[in-house]
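Rather than the whole complex, this shows some of its chains in their spots.
Note that the chains are named A, B and C in the order they appear, and that numbering of residues resets to 1 at the start of each chain.
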Amino acid sequence: MGNSFGKLFKITTFGESHGKALGVTIEGCPAGLPIDEEKIRLEMQRRKPGQSKITTQRKEEDEIEILSGVFEGKSTGTPIGIVIRNADQKSKDYSHISDKFRPSHADFTYFEKYGIRDYRGGGRSSARETAARVAAGAIAKQLLETKGISVQAFVTQVGNLKLEKAYQEMDLAEAENNIVRCPDPETAEKMIQLIDSVRLERDTIGGVISCVIKNTPVGLGEPVFDRLHAELGKAMLSINAVKGFEYGSGFEGVKMRGSQHNDAFVKEGDHIKTTTNHSGGIQGGISNGQDIYFNVAFKPVATIMQDQSSINEAGESVTVSGKGRHDPCVVPRAVPIVEAMAALVIADYLLLSKSNKL
Amino acid sequence: MGNSFGKLFKITTFGESHGKALGVTIEGCPAGLPIDEEKIRLEMQRRKPGQSKITTQRKEEDEIEILSGVFEGKSTGTPIGIVIRNADQKSKDYSHISDKFRPSHADFTYFEKYGIRDYRGGGRSSARETAARVAAGAIAKQLLETKGISVQAFVTQVGNLKLEKAYQEMDLAEAENNIVRCPDPETAEKMIQLIDSVRLERDTIGGVISCVIKNTPVGLGEPVFDRLHAELGKAMLSINAVKGFEYGSGFEGVKMRGSQHNDAFVKEGDHIKTTTNHSGGIQGGISNGQDIYFNVAFKPVATIMQDQSSINEAGESVTVSGKGRHDPCVVPRAVPIVEAMAALVIADYLLLSKSNKL
Amino acid sequence: MGNSFGKLFKITTFGESHGKALGVTIEGCPAGLPIDEEKIRLEMQRRKPGQSKITTQRKEEDEIEILSGVFEGKSTGTPIGIVIRNADQKSKDYSHISDKFRPSHADFTYFEKYGIRDYRGGGRSSARETAARVAAGAIAKQLLETKGISVQAFVTQVGNLKLEKAYQEMDLAEAENNIVRCPDPETAEKMIQLIDSVRLERDTIGGVISCVIKNTPVGLGEPVFDRLHAELGKAMLSINAVKGFEYGSGFEGVKMRGSQHNDAFVKEGDHIKTTTNHSGGIQGGISNGQDIYFNVAFKPVATIMQDQSSINEAGESVTVSGKGRHDPCVVPRAVPIVEAMAALVIADYLLLSKSNKL
């Protein structure tokens, strides 16, 4: 249990960090959707390691292979199977951590839960699994494009460094023009310097990714447990290293009065909109047609290039030494993952909403 | 879709604010659990309206009736059906809002989604639905008690007023001794005054509820999409008025370095623990045996006792006037709802974890 | 687990034979469907005990109460909660079987599975649970009517007495004109006599119900595991006392050659049809627009008015004596149950099919 996400547009992933391959099965993609493999590859590039000095220098080509569900360039309505081979799963030496529990990793909990674990690079608990999600999300995005819906994520905080501008004040496309993926070039530069200095200290740091979804139709969301923001929240919290989720006014909204926080409805031409959007585009768990926006908090990466004390499977005190090539800050590479998960949720709820009325 | 929650310990609710009754079906409760109806009633009392000057003065007795699944005082393994009659569903006059979209309510989105809506008190979108959750959660709590697991929620913020003590520094049971449900009596008093002053201004205010789960076994959580905290997050975000969820270090953790944030494992006697708990008791989506703790942000209640401008179903500008008896702040009554949803998640994952190993 | 059926049009039932009430929650009924309570009551009448000399003489009024999901006569898209009170659950004396395992009932298996059982009238394992299904199915039928789809079941075999006419040769509506529900009056009369003679022998007998679904659109069915006939089969096999299911040519089709069995496609006007229909209206698990038809085998009722040897919970040899008022043959009253389950499947697959194409 736990390897599937979605109800009608549904994905199931498999694969470990250093196993033979990762894979994803995408069910429920409506038939007749042109599938552009190049766009999938571009999303994989945005996530892949080694893309800049502030990400891990590990090399993975993350080449996707579509095994089914696409015929003559279009989806057929049958499941789309995709496999991503792991490039160098055989070569690594993991003997230095094979019986140790790395602090704030999942080594201990997997071992206790299952009584056995694939210790190579964290096995299934590695963020490498998200490569499969990005491939699936790239197809969900192509579905959303046909409906004019866009999903864009970007970095808004690294450590204490917080982008103070509202998303409406910036050209969000700008985020893809710098290696930290922050749409404000000035702040981006500071973030890059901060991450680089942390890297040189052989340490890591956390960050926040924000995401904006535009042009969703009114009516997406399944009350009461499957409210649209509840599913978005679950989707985000299922990403490695995520510690929090808030949408619309979020935790700051707590401080407001109802009279300030309420979003007034007005009609502009034929179109009903709200004058403010503290609701974050979702009311009663259902999209209201305004922009959906939310924030996702990522903790500092647990793997640091320093010695740490811990215990091993035998319960003995041991030292865990940092080794290998790891990200000093996860947010630049997590941007496409946030988008992928958001796109999967919206695609799923689009299909679900088709049965609302007679 | 969307009216069920849980996989093995699963609930399905029905009912509108001013329909005949609310109800919940609880599936998967293991057989042989003694069911104490009095404990269910106590939880209903904690949630019910009219319990103090800072909650709505509306009267609902919220009397539960168990229709099935319990025989001679014990669960039988078959579904437990519970009905809660609505006391005065017939009498109210809703003509003043029957075609108006109240700001930041679900009136507009339900109408657009379904083309029809039960406008009486918000219908299905009303927080009244959570009464059914509290009844079900009270049974989940009884299951957890047999395993020594406790779930306790309490108020830690109202507006700008934030309780600064860590939960370990307080007697959490103290929360039930004041009407705002804050475990620090001094802060509680200030919160009560704040809410009361907001009420007199005919306005509303937001707040934060924190929750601590103690004594969970190691191993609860289903990677990768159904991580324990992802399901807890969804559970919380499915509660009316919730805008955010964070666990462990949460949004504050973003600011830390990995070297500070990592929780070191140590062995004490036969017991493995961590020296700090920024992980919030969950690593890789799986409980590690430390306390699980999280925060839930609630927006200010949308119904205010003031005139607001809006539009109606015909798209005409209208004035919505506050009327009736409503909560100036939702958090005091939402404490048992947070506990109920948390208990349901933990009960479900306890059952799921039974099949981890051979 | 196991108390829900359906994916988008989904029901969840609760209730024991002699508990306070049965209930069903219907999710996913599209909004705006006029709900005719009288039609639900008519279906309940068709199923209820005491309707003729060849059914049990037990009295249950089976009065339904709709608690939610219907507003001003129409479905609102929110869950429809229905409760059916058990008339006389308190009065019965079950001490004569409270610790005995009745042969070919579920007493033994429930006791072993759960360690506890509600022995009154079989508890949850009683066919009384199907009353909740019939109520839900009556709403599904109303949805199908809006699409011109009809579902009709009828008795085609009692013991060795088999109706030899094909369904196309008869007026199926005739089935409701006799107490055994066989559309051929002559055979019906023989069946009634057979059941009555079995009843006088204080014994019981099995039978077969056939069902025809007309006017389904092409395209219902979800390959590969959720083929339309696989879901219909599961639905039928989930009815008490059912031992077998076959559709189209069924077990007889085994004897045919491919050259005989294949259904040739032809075009008539704008309409594609097949010249024969051994496929039973389903090809590759997907409806092809032809009539869907299938047979369901019911075993002889396990409760007989005779002494039988068995054992009790302590493992001692005991005699189980027949007592009370029971059906000598279940098929007359099971006709509306078969229709209800078939209607639920078709309604569900109608909604599912909405997301097939872009």
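Here is the rule we go by: contacts are C-beta pairs under 8 Å (C-beta built on N, C-alpha and C of every residue); 3 or more make two chains touch, one makes a residue touch a chain.
Remember, predicted model here, so these are calculated numbers, not experimental data.
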Exercise for the section: May I ask how many copies the whole complex comprises, since the file places only 3 of them? Expected result: 4
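Following the convention adopted for this analysis, only the chains that are shown with their structure count from here on.
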Completion exercise
Comparing which residue numbers chain B and chain C contribute to their contact, where sharing over half means same and under half means different, the two sides are same
Completion exercise
Looking at Cα centroids only, farthest away from chain C lies chain A
Handout entry: Chain centre separation in whole Å, for chain B relative to chain A (CA means)
Key = 26
Problem - Interchain centroid distance [CA atoms averaged], chain A/chain C, Å - result: 46
Practice task
Could you grab the centroid distance between chain B and chain C? Build each centroid from C-alpha atoms only and quote it in angstrom.
Solution key: 39
Practice task
Would you mind listing the residues of chain A that make contact with two or more other chains?
Solution key: 223, 352, 356-357
Practice task
Name, in rising order, each residue of chain B that touches chain A in their complex.
Solution key: 1-5, 7, 13, 101, 103-106, 108-110, 112-115, 124-125, 129, 157, 159-160, 198, 201, 203-208, 218-219, 221-227, 229-231, 233-235, 237-238, 243-251, 253-267, 272, 274, 278-280, 283-288, 295, 297-304, 306, 308-311, 315, 317, 352-353, 356-357
Completion exercise
Residue positions on chain C within touch of chain A in the complex are 8, 28, 30-33, 77-78, 143, 146, 223, 351-352, 354-358
Fill in the blank from the handout: chain C partner, complex, touching residues on chain B are 1-4, 8, 10, 12-16, 19-23, 25, 27-28, 31-32, 65-69, 71, 74, 76-81, 83, 110, 113-118, 123-124
